[in-house]
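Input: one structure, supplied below.
What you see is the complex with one protein chain gone and the rest in place.
Coming up: chain A.
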Amino acid sequence: MRLEVTRRAAPSKAMAFLSPVIAIALTVFAGLLIFAAAGLDPLRAVHLYFVSPFTSLYSLQEVLVKASPLVLIGVGLSLCFRANVWNIGAEGQYTLGAVCGGGVALAIGEGSPFLVLPCVIAAGILGGLAWAAIPALLKTVFRANEILTSLMLTYVALYLLDYLVRGPWRDPMGFNFPQSALFEPAATLPVLTSDGRLHLGVAFAVLAVAIAAVALPATLRGFSIRVAGSAPKAARFAGFSQSGTVLFVFLTSGALAGLAGVAEVTGTLQQLLPEISPGYGFTAIIVAFLGRLNPVGILFAGVVLSASYIGGEVAQLRLGLPVEVAMVFQGILLFFLLACDSLIHHRIAFRRAAPRTEARHVG
């Protein structure tokens, strides 16, 4: 017996859609086994993890608050990845968005919200865009590998933020602790619910998904992005500029990451801190792939991943589970997703004894 992996002639369309669903189902099943093995009531644990975040209006709000930066960044990244451009530095673009938006918010101070807030948000978008422009230009002009340059610039951005909140932008009334002053109300995103933290950033995320979902299949730019990724030679024959596509996807994803950053600091935190992201820029890479690089898929993926974080916290509180379990779960989810994916494109067959053994008989 031996195992043989062969490529399928035509991957099933239906299965491509079902694969994330199957992966999530398998993760839940694996969760049941793990919890049972740990001596917990598996149904209650799985309920806390995967269902409880959706059962109350409040926790649903929290799921959306956490999902919106993931979705915003994920949509931008999906454009890059479709065009075979590997922007790994969304965390840095997010940070620069927060820095530029926050900087403008601190500089303007009080004013009419109709004037201040658009300036703050525009600064955030431009900040992210500018940070993405560096690896984009390095790639188009010098052919520098964008994986390295965009990733390395992330650390530069994080240290820049660190320097600013510990140095020049430190709150003068804050006992020299590393944090900026709180933003004026005019520079904070409006809250959408009376008692919660749901802010306008969620609307940005939904809007980004809608625009991408409509524009990607319907516009020439969307077509050129898809062709650049799946058939670069054809793209060249069709007269699509390669560097034009690279610049477009990089700048767009940078702008979206910057928007996510400025929305987070003006919506959730309302000040600049040394730590403004629990790794949104990196988690969004997972979200983009979990959503199959499809805008609507990314929306769902962002919500699922965000719920798994919040479910992990609830399980920590109610069951005393360690925080690592939430991470193990995300790992399992990715594992199943990749496994399901490879089975869409490949088939596994068990073959009977190999010819070599027969040859030995003869010899």
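Criterion: contacts are C-beta pairs under 8 Å (C-beta built on N, C-alpha and C of every residue); 3 or more make two chains touch, one makes a residue touch a chain; residues count from 1.
Here is the rule we go by: contacts and distances are computed from a predicted model.
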The chain not rendered here carries, per UniProt and among "ATP-binding cassette domain-containing protein", "NADH:ubiquinone reductase (Na(+)-transporting) subunit D", "Xanthine dehydrogenase family protein subunit M" or "Bmp family protein", the name "Bmp family protein"
Sole touch to the unshown chain from A:271, A:294 or A:308: residue A:271
Touch with the missing chain holds, among A:190, A:244 or A:322, for A:322
Full-complex touch with the removed chain, picking from A:147, A:296, A:314 or A:334, is A:314
Across the whole complex, the chain not displayed is touched by chain A residues 58, 62, 65-66, 162-163, 166-167, 175-179, 182, 195, 197, 264, 268-271, 273-278, 309-310, 313-314, 316-318, 320, 322-323
